[in-house]
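The complex is shown incomplete by one protein chain, all other protein chains being positioned as in the whole.
For clarity, chains are labelled A and B in written order, and residue numbers in each chain start from 1.
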Amino acid sequence: MRRPANAQRVSLSLLGWIVGAITFFPIFWMAITSVKTEAQAISSTPLLFFRPTFENLEGMLTGGDYLHFATNSVIVSAGSTAIALLLGIPAAYAMAFYPTHRTKDLLLWMLSTKMMPSVGVLVPVYLIFRDAGLLDTRIGLVGIYTLANLPIAVWMLYSFFRDVPHEILEAARMDGAGFFQQMLWLLLPLAAPGIAATGLLSIILSWNETFWSINLTSSDAAPLTAFIASFSSPEGLFWARLSAASVLAIAPILALGWVTQRQLVRGLTFGAVK
Amino acid sequence: MNSSKKLGAALAVAASLTCAGTADAATTITIATVNNSDMIVMEKLSSQFEAQNPDIKLHWVTLEENVLRQRVTTDIATHSGQLDLITVGVYEVPIWGKLGWLSSFTDIPASYRVDDLLSPIRNALTVDGKLDAVPFYGESTFTMYRTDLFRAKNLAMPEHPTWTQLADLAGKINDPAHGVYGICLRGKPGWGENMGTIADMANSFGGRYFDMDWHPQFTSAPWRQAVSFYVKLLHDSGPPGVVSNGYNETLALFASGKCGMWVDATVSASFLNNPATSKVAGNVGYAATPFETTKVGSHYLWAWTLAVPKTSRKAEAAKRFAIWATSPAYIELVAKTNGWGQVPPGTRTSTYRNPDYLKAAPYAPAVLAAMQTADPTHPVEQPVPYTGISYVGIPEWQDIGTDVGQQIAAAVSGQESVDDALKQAQADTERAMKQGGYLR
Partner (left out) sequence: MHLSSATIARNPRRRARARTAVQARLLLTPAVSVLLVWMIVPLALTLWFSFQRYNLLRPTTGFAGFDNYSYLLGGHDLWLSIWNTVLLVGGVLAATIVLGTLTAVLLDQPLIGRGILRLLCIAPFFVMPTVSALIWKNLLLNPVSGLFAWLAHLVHVTPVDWFSKVPLLAIGIIVAWQWIPFATLILLTALQSLDQEQMEAAHMDGAGPAARLRYIMLPHLARPISIVVMIETIFLLSVFAEILVTTSGGPGSASTNLPYLVYKTALLRYDVGGASAGGIVAVVLANIVAFFLVRSVAASMER
C-alpha cells in the first residue's frame, strides 16, 4: 500500500493526538485525582503538580474486597458475553446470509425487548429472582446481562456479517461445506474484527451496568459497580477515593481494550479475495 | 467391598466439604450500610467484635444513601431476607416500625445504658413503647462561619442570630472578586438536599409543611417569605452553580475557603476542623442555626441507626452486633484507637460530658444544644399531623420533597418567580397527597 506523504502523515497524526488528548482528558484528570488527598481533590485551582499519594489506591487493594468484586465482574461480564456471542453468532449468521422478509421485523423486535426502562420493571424482576433463588448469585446476573446484551450483539454482528462478501461463502458451499463448517472456518476469521468489537462492547456494557448489579446482589455476587457505588458518601468528601476506585475498576477494561484494538487491523483477506 | 468403601469415603469427603462451612456454626450476618466516616471506622473495628464473638461473621454491603434506601425497602417489602442488619435514618424508623417491619430491641443489657441515649433521638426511634432501632450517629444543624474573615471586617456573630442578621453579615463579607462568597447553602433539589435547609428556614419564619387536615402550606405567607428570602440571599451573596450543590459540594466549597458562612449539619465541624481535609481548620466559629420569628423547627434532627428487619433469619446475632456497635464501650474503643475527635457524635449524653471529648471537639456544646432543642415529634410551633422537622414522616415524602425542591431550585436559577414556583409546588403536593389518600 502506498504511504502518503510524510508531512501529511505528521499533520494528521498531530490532529489525531489533539483529538485523543481532549477526549481522554477527563479520565486523565480522574487518574490524577486518585493520587491526591481529599483536600487537594477539591481545591479550586486545578492542581497539576503535587506530591502524589498512593494511600487511596493501596488502601483499596489491600482492603481485601477489591479482588472479590473484580472476580465477580470478570465472571459476570465474560460469562454473559460468551453466552451472548454463542447465541448471537448463529442468529446473526442466519439473518445475514439467509434473510427472509421477516428478518427486519425480527431484528426490530429483538431491540424492542430493551425498551422497558429498568426502573419500571425492578420489582417484577426482583420477585422472579427471589422466587427462583437467584438473588445475590452470579448466575442470576449472568442471565440478566446475557438477555440485555443479546439484542445488541445480534445487531452488531448482523452488520459486520453483512460486510463479508457472499462469494466466499458461496464458493465454500459449492465445495460442499456445511453450515457449521462455513461458519467456523470461514466466517469467524473473516469477521474477526467485528466479533472482537462486539465482544468488547458487550463486556463493557456488562462491566459498567449499575442498576441490576446493585439491586440484585448483596455480597456474594456483587461486582465492581457495587464497589464503586460504596464510595459515594451521603456526608463527606470522597472524590479522591472514588477516583481511585474508578481507576481500579477501569484498569482491567483498558487492558482488554488495548488487546482488542489490535484486532481492529485491516483484514488482509479482503484483498486476497479479489 | 472395595467399591462401597470408596463410596463411603467419597460421601465422607462430600459431607465434610459441605459441613466445613457450618461445622463451626458461624452465622454470617449481612450488614447494609452507608459510606459514612463513622461507618468506615466501625467496619474497621468490627474485627474486634468478630474476635470476641467467633460464632458471628460480618459481611458488609456499602451503598450510597438513596440506593441503600431503595434496596433495603425492596428487600424487606418483598420478604427476601437478604439483609440482616440495615442502616436506616430516623425518617424510616417510625414508618417501618408502624408497618411491623422491624424487630424490636428488647432485653437490652444494663451495661448498654439505654437511658444515656439522647432523648430526642430515643423518642424518635421508639414505636409503641419499644426501641426499634439503635442510633450510631446523630446530628442537627448550626451556623459555621470564618472567624478570620469576621475579624478582618470587625464583625461579630451573635450566639442566636436571626436570618436577617445573617443576610446582613453575608453581604458584608461577600467578596467574589477574591473568591469568597458571603454564604453557601445547599441548592441541589432533593428532599434530603435543599429541602433540608429550606424547610428549616420556613419553619423558623413560622411556617409548617401541612396543616392538621393535611393541606399543604406552600403558598402560605411564611413559606413565601422564607423562599423569597432564600432566593435573594443566594442571589446576593451565594456562589454560582448553587443549584447543583448538595451537601458534599457545599462542604467542599467551605473546606477550600470559598464560603464565609454555612448553615448545615453539625457533623461538618469534624471535617472542617481537620487540617487533612480542610484548608480553613482553626478558623471556623460556631453559632446556633438562625431563626426568624421562632426557634422551634429552625434546625433539624437526623440520626443514622441500626435496625434488624423482621425478615432476617439471624436476628439475634444481628442485634448483638448492633448493641455492641452503639454501646458506651464502643465509643471508648473508637476513642482509644482513633482519638476522641473521631468518636461517633450525637448519640449519648455521656459523650458530651466527657472532658476528653470536649477538648478534642470544641464545637461539641453547640452540637448538644442544637440536638436537645430539636424534637421531630413536635417539629414546629403550630400543630401538625406529622413527625419530622425538615422532612415529613410519610412514605410519599421523598417524591413530594424532591418535586418541591425542584421548583425552588427553578426559582433560585431565575427560571420561575418565587410565587409561581410555590404555586406549582402546592399543586403538585396536593395531587400527590390525594393520590396517597390523605386528602379527598
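Methods note: a contact is a pair of C-beta atoms (placed from the backbone, for glycine too) under 8 Å apart; a residue touches a chain by one contact, two chains touch by 3 or more.
These numbers were taken from a predicted model, which means no experiment stands behind them.
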{"item": "Touching residue (missing chain; options A:15, A:171 or A:184)", "value": "A:15"}
{"item": "Per the touch definition above, residue among B:43, B:116, B:381 or B:399 touching the missing chain", "value": "B:399"}
{"item": "Chain B residues that touch the omitted chain in the full complex", "value": "66, 70, 73-74, 77-78, 95, 99, 188-190, 193, 239-244, 249, 252-253, 256, 258, 395-396, 398-399, 402-403, 405-407, 409-410, 412-416, 421, 424, 427-428, 431-432, 435-436"}
{"item": "Contact footprint on chain A, counting only the chain that is left out", "value": "1-4, 9-10, 12-13, 15-17, 19-21, 23-24, 26-27, 29-30, 33, 42-46, 87-88, 90-91, 93-95, 97-98, 100, 104, 106, 108, 110-125, 127-128, 146-147, 150-152, 154-156, 158-160, 162-164, 179, 193-194, 197, 200-201, 204, 207-208, 210-211, 225, 228-229, 232, 239, 242-243, 246, 249-250, 253-254, 257-258, 261-262, 264-267, 270-271, 274"}
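Everything below uses one rule, namely that only the chains that are shown with their structure count from here on.
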{"item": "Distance between the centres, which are taken as Cα means, of chain B and chain A, whole angstrom", "value": "37"}
{"item": "For the chain A and chain B complex, residues of the former touching the latter", "value": "37-39, 42-44, 122-123, 126-127, 130, 135-136, 214-215, 218-219, 222, 226, 229-239"}
{"item": "Parts of chain B lying in touch with chain A, wherever the complex brings them together", "value": "30, 32, 34-37, 59-65, 67, 70-71, 74, 78, 80, 82-83, 179, 192, 247-248, 251-252, 255-256, 258, 265, 267-268, 271, 276-279"}
